[in-house]
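All protein chains but one are shown in place.
Moving on, here comes chain A:
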């Protein structure tokens, strides 16, 4: 009886390249943190909004989706912050891109195909490769992958780094191979996250303390300082709208993919499958400690590694979840 093929994704291979130990925890053991990552939840929310926008071109539907998704904002500051930011971002986005020069072929399109040995042309008997692209669009006679990104800052380094994106080469190659749509390149649709915070104002005690300090510094022994009141939702939305009126908050970058990149990809993917099988057979997924603080924050599995795999850490801070959650069909958003 043959072993069922293991579904792999860009995320799995990327993690395997970066740290085999983290890859083992996520894709072999199936561990995920109990605590939700706020950065990921905001990115997911914006992806949902963009799916609705590009599917309907109706801002009211986007905002309605936001109202429903962020119903907990009344009691949850994190959700409230996401709601404010997403609302301002999508409203400005709809104005900025009220007309597009591309035609949408598909949105949130999944694919699945074999991983092939480039030397023999034989398909792997261990792995499949699956994924989901944000969109496939057509400009003239050419097709492009549409890839949405949210970024803290869109600067030169960020843009120059895009060509190294292993994900998009995989997606373009597999869209061609499995869906039969030739891909010319990728349109990166980058949305910057404003760093503005809604002002909470100051309490009476905080105001009195600040006032006393000002009076102490003043030669006249008086101060005209007024208590800072909390910023209303309308005031904060207005401030965000002003920020998002800046064209720098959105960026579209088109990258063209050469056939040579596909050749390199095939070689690398095959090599990765062989390395993964070797690691799994020998039960040795080594740590890459240089990756522990990638993006200047600890890896999701840092606490496990730091405790040398103490099961108390695993049992109390992690749960088992099915791999490749990103491949789940999106709930019908419109």
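Note that contacts are C-beta pairs under 8 Å (C-beta built on N, C-alpha and C of every residue); 3 or more make two chains touch, one makes a residue touch a chain; residues count from 1.
One rule holds for everything that comes next: contacts and distances are computed from a predicted model.
Engineer: Given the options "Molybdopterin/thiamine biosynthesis adenylyltransferase", "ATP-binding protein", "Fumarate reductase iron-sulfur subunit" or "Cytochrome c oxidase subunit 1", which would UniProt use as the protein name of the unshown chain?
Structural biologist: Result for the unshown chain: "ATP-binding protein".
Engineer: Just to verify: which one of A:28, A:181 or A:313 makes contact with the chain not shown?
Structural biologist: Here the residue in touch with the unshown chain is A:313.
Engineer: What residue numbers in chain A mark contact with the hidden partner chain?
Structural biologist: Interface residues of chain A facing the absent chain: 32, 34-36, 72, 76, 78, 303, 306-308, 310-313, 315-317, 321.
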